[in-house]
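All protein chains but one are shown at their positions in the complex.
By written order: A, B and C. Residues from 1 in each chain.
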Amino acid sequence: MGLVGIATEKILSSFSVFLFLSILLLAVARRISTSVLLFSLQSAVITAEVLATAYQEKLAGVYVVGLLVFAIKVVAIPRAFFLLTKRLKTVRDVKASTTPTQSVFITVAMIYLSYAAVHSYGQAVHVPDDALAAAVSLILTGAFLMVSRKKALMQVLGLLVLENGIFLAALLTTFGMPLVIEIGIFFDILMGLLLMGIFTFRISDTFEHLDVSKLRKLRG
Amino acid sequence: MLLLLPIAIPVLGAGLILCFRNPRVATRAALLLGALEIGALGAVVWQVHVRSELQQGRYLRADGLSSFFLMGIAFISGLVLVYASGYLRHMGEGRFSSPRWFYALVFLFLFTMISVCLSANLGFLWIMMEGTTLASALLVGFYNTEGAVEAGWKYLVVCTVGIAFALFGTIVLYLAAVKAGMSPAAALDWVSLMDAAPRIGLDPHLVKLAFVFVIVGYGTKVGFVPMHSWLPDAHAEAPTPISALLSAVLLNCAMYAVMRYDAIVSRAVGPAFPHTLLLIFGVVSMVVAGLLILVQRNLKRLMAYSSIEHMGIIAIGLGLGGPLGLFGALLHAFNHSVAKSLLFFSAGNVRHHVGTLRMDGIQGISRTMPQTSAALLVGGLAIVGLPPFSLFISEFAILSEAFTQARYFVVILFLVILSVVFGGFAFHFFRMLCGEPDRHVENSRLIPSEYIAMGIAGLSLLFFGARIPYLFGLLLHEAMAVLQ
Amino acid sequence: MLTGSIGAPFAFLLAVLGIVVPLLLIASRAKSVQRLAIALILAASFAGCLVAVFGFRRQPGTVVDLSRATPFPFSFDVDRLSALFLLLVCSVAIPVTMFAAPYFDRHYSEQRRNWTWAFFSLFLLSMIVVVTASTGFAFLAGWELMTLVSAGLILIEGESAERRHNVFIYLLMMHAGAAAVAACFFLFLPFSHSLDFGAIRAAGAIVPPGIRTAVFLLAFVGFGAKAGIIPLHLWLPRAHPIAPSPVSALMSGVMLKTAVYGFVRFSFDFLGGGPAWWGYVVLLAGAVSGLLGVLYAIGEHDLKRLLAYHSVENIGIIYLGLGTSLIFLACHAPLLAALALIAALLHTFNHALFKSLLFLGAGAISSATATVDLEDLGGLQSRMPVTGTAFLIACCSIVGLPLFNGFISEWLTFRSFLAGSALTNAKAQIVLPLMVGVLALIGGLAAACFVKAFGVAFLGRPRSTEAEHAVEVPLPMRSGMALLAAACLFIGILPGLFLRPLASLVQGLIPGAGVPEETLSIARIMPWIAVIVLGTGAFAALFKRRKRMARTWACGLPGLSTRMQYTSTVFSKPIRFVFARIYRPDRTVERLPVDQPYFPASISYRSVRTTSYERALYRPFVDLIVSLAHRLRRLQTGNIQVYLLYIFLALVSLLAFLRFQR
Partner (left out) sequence: MNITADILQVLALILGAPLVRGIIARMKAVLQRRRGASIWRPYAELFKLLRKEDLVPPTSSAVFRLAPIVLFGATACTAAFVPLVHASALLGSYGDFFLLVYLLALGRFFLSLGALDGGSAFGGMGASREALVSSLAEAPFLLGLVALAISASRADIAGIVAWTLGQNIFNISVVHILAFTSLAMVALAETGRMPVDNPATHLELTMIHEGMVLEYSGPSLALIEWASAIKLHVMLALLIALFCPWGMVSTWSGLGITLAVLLYCAKAAVLMILLSVIESAVAKLRMYLVPDFLGVASAVSALAVIFTMWVRR
């Protein structure tokens, strides 16, 4: 089995705990920079799991996908975020609409919910429960972040966490879709981020603030 | 090879137009490209009619249903380009907001929508659907005013979240297919999925879960009620040709995607589950949008809510399913897009000449702007589903199907909401069209491009109301055959 | 495509009215083109009459079938019932068109006149389509087109805020009514699988009772809204008076009858009668509409509103006949049911004749004196003799006096009530004879109202300078009115000619019904009555010798001023005093300045007589919907976080729905 085999076995079974950790920390993060850092950590964990699966299932395509994830989500996106926060010179505070304690409670509830959901579908897909639960809780927390954070950048981050969750769920259950489709999806995510960046610049130009909850002119 | 043409032209065209600095040249180039594009689409539609399906590699395929929607895209994009050529004469020369950027983005937008209709692979379909959001987000925020930026941001974020759920739905369906023994390459291909559907249906829960995510995901793009909030802002703030494209074509493409999934899932786990969901969303959208029409103050937001209501009607048609229901739904998709584009064109004219879109500020335009108010009247009468126009036919078909299946709850709501919407439109249009015009609005006549665009739309509404052309009827029935 | 002998003229009728005339008028504005259009409309109406008369005798079968062209089956069939109503539409159209030619020339500018004529011919076409359609799709298309075109005709006249509000109410109610009518057709679909009248008629027997009741109630509400039954009559006194007179003549005289046609087609032809309570519902509606309609009419001093309310009253009388017929059908007395139905259909035809004549008279008055307010008219009989005489004949007919056509149908309705006593069913035996009292009261009040209308408008001295200088209307207008007046007299004196075909028509609708004996006895005696009355009158006229002018006696005062005459408000005061509870007029007396009540600078008194249905019945319902809409509007808060929350909630609720469904 070799050292690598044991390592991949370990990664797949136990790394989901790091994902739960990153989610909880994201919930309590006060500043954008820490949130971005947590996001890149999270993506690194996912890259590890991708490569582990690739090794176990002997699928060349999944390796490429793993490298892609690493390149984009661990390196490129955090750097873009830091560039953005520097250029926009806005207050670095996350400005959540729920207090940290409430956020933690909600995130824990999310994790419990994902376990309940996965349990009913889990055996149909004979995949390690906690890994799939991590993926689903990533999705739910991403959604919660988007709803609770007032900052435009934090909403983008919430979206990325959501996409991470979906990507992980896809990977665990189906060992990745045909390569062309995966690449297409990544390309779309990148373009989406680019556009959100453009719009963030526009918002900060026209509104002098990045508080999304103040964008309320269009009503009724 | 022919299938590559309709995709290549807009992409290359977009690049080409970018390098025409002079707005007039850009407009003429855009019109030329538009004509080429319509020609290519026409060729594809004719080939599909002759050979019933065209396959190009693993990702592009055109069958009866896609050719019906392609024809819709061709017709409406033609109208929009003609109208836009006149509309853009009063657009400034900002860094990003100049005619060449406008046309480039429009053609990108057309490229994504055409490829949605031509995609054979569900993953490819998702990618291109996400592409439509990205292409149109910039177009919605084109004017760079406060409202446009806010609308653009909301449109981008809400639709991307929706599309993400659709991706998860696609993955779950892919999982179910792979579990049922299909090879990974074929598991996303629509035709093989349709053939293997009964096998996939053995484990119904995954398929149902997939359809729930898909209908919430693509439903956000269609504008079903709980997920509709982005639609009124986007359509009201976008420039008029774009809101016409959004309302008339983009919503139909999203509905096209929902139809594709509905076909697979109803073949896998039986039509009961998907059709009930479609009916629920259809009725809820129709009721809520119909009521909201009563209290709107902005003309374009009124049109946006009317689009949500008509998407609800199409969903009800699909949800009912029978031969007449499907016929009504598809016909309604086409009729609605024509009527809605006519309404948006006239709304654009009103905004330009009266200066505001707030309906209490618009007064007695039937005297100051006779042709535009005539177009607005024709559009209004059509959108409310009155006899001489074509929407009456499709609503008549959907109602017949609903009564044949004795779904009285749906029918009662359907008829009540039709009357409420008629009341809302009559109230708003009476106030705008009649009464004394305020002084400073000078009389205006239509310029030729607007004349052609509105004229063609109005005439086709009347013509389709009296008699459905033979060829169009054939296309319609081929599209229905695909879904049966 | 065109089957049977009458296919060709019918197609000519449709083509001319539908395509040729509107296109001609839109194309050019020349005077000659407009005259050609009018001639074409007259020719088409005449062809329509021919088709109706020939259609009566032939076996029913599709006359014109356009189904291959239209998306849904679209064909026409002139069976006996359609033939009667087609005759009604076309025979009224001829005099109205003759009247309208000079009327529109006088009232409208060049461009409006062409549009009015185009809509006029489309209006006729839509009514012809409604009465002769033989598929659901054609009927509904004609039905909605009729409303749209009539609203268009009203709006061409002017766009004041009050007129817009009335047309808005008119369109809203008609659309709701059309929705109910559409539902009636569609309810048959599960059983007839097609909307063709033949299939619906066949399916009528196998429809379960629950659906039958639903169809009947929807038909009653849908067609009742168009006919103007009391709770649904809100639009009628608002829409008819503001339309140009020839159009309101067509609307009041003919359009209301298409609703009666629809109701008869559904309750007798498709459903073939039902339980007895159907009849009582219709009877009650007829009685209420009749009584309240005539009482509101008495309170009016605007001639056209008065006539509009009288349409409500006459529709009430028609529904009384229909209700009685339904009761007889339920009590298995086909002969009596036939009598009641003949009474109702004859009154429909009579009402079309004299109501359109009355509105044409009002149009003549308004074109001669530019006002239809009774308070400013007077003494028009000596200035406009032909209009006056025609209006007098119409007044006598609508009141139902012998020698005029109104009496024949009211007499038949009375006799069908009386025949009700012979029934074995206890309830009908009491209710129907008592209905005689109700109809008699309606007739009496109608007499009072039309004495006021004709007396104040045409007799006595002119109350305003316009009335003073009124001059007779041109020849075509007079000939139009004379034609209708002659028709009223003809049916009044020789009803036999009309009752026999009606009896055969009704035998088709009600199986097992013979020719009621009453129709024969009235046909025999009316000529004799005419002879005696006219003979005695002529004998009495012999005594009249020289005539000498002498000023009216004014109790010795120097001379009577026109203000000493009874005006319409004063004339109706006793009756309004007696029925005060029904009117509940809200009076407002305002004294200025308010703080010194005893030294008022000015006192203004204003009383609105008719009870406001809009405030009592419709306003709360509309406010409910608008408040619901406002509450929904608050859902669109503008905050993106809330929008995302909506999506997640939708997703979670669907997943929960999926979870529990398993």
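Convention: a residue touches a chain if its C-beta (ideal position, glycine included) is under 8 Å from a C-beta of that chain, and two chains touch if they have at least 3 such contacts.
Since this is a predicted model, take the numbers as computed values, not measurements.
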| item | value |
| --- | --- |
| For the chain not depicted, the shown chains it touches | C |
| Candidates C:Ile575, C:Leu632 or C:Ala650 - the one touching the absent chain | C:Ile575 |
| Chain not shown: contacting residue from C:Phe454, C:Phe498, C:Tyr583 or C:Phe648 | C:Phe454 |
| Residues from subunit C at the interface with the omitted partner, ascending | 379, 381-382, 385, 388, 392, 396, 399-403, 407, 411, 414-415, 417-418, 421-422, 426, 429-430, 433-434, 436-438, 440-441, 443-445, 447-448, 450-452, 454-456, 458-461, 521, 524-525, 528-529, 532-537, 540-541, 543-554, 560, 564-566, 570-575, 577-578 |
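Methods note: only the chains that are shown with their structure count from here on.
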| item | value |
| --- | --- |
| Chain-level touch network, classified as line, ring, star, complete or other | complete |
| Chain whose averaged C-alpha position falls nearest the assembly-wide average | B |
| Whole-Å gap between the CA centroids of subunit A and subunit C | 71 |
| Subunit B-subunit C separation of Cα centroids, rounded to whole Å | 44 |
| Numbers and ranges of subunit C residues touching at least 2 other chains | 633, 636, 640, 644, 655 |
| Of all residues in subunit B, the ones touching two or more other chains | 153-154, 157, 161, 205, 209, 232, 295 |
| Subunit A residues touching subunit B - in the complex, by the definition given at the top | 121, 124-125, 139, 143, 146, 152, 155, 159, 162-163, 166, 169-170, 173-174, 177-178, 180-181, 184-185, 187-188, 191-192, 195-196, 198-199, 202-203, 206-207, 212, 215, 217-218, 220 |
| Footprint of subunit B on subunit C - complex, ascending | 69-72, 137, 140-141, 144-145, 148, 155, 159, 161, 164, 167-168, 171-172, 175-176, 179-180, 182-183, 186-187, 189-190, 193, 195, 625-626, 628-630, 632-633, 636, 640, 642-644, 646-647, 649-651, 654-655, 658, 662 |
| Interface residues, subunit C side, partner subunit A - complex | 633, 636-641, 644-645, 648, 655, 659 |
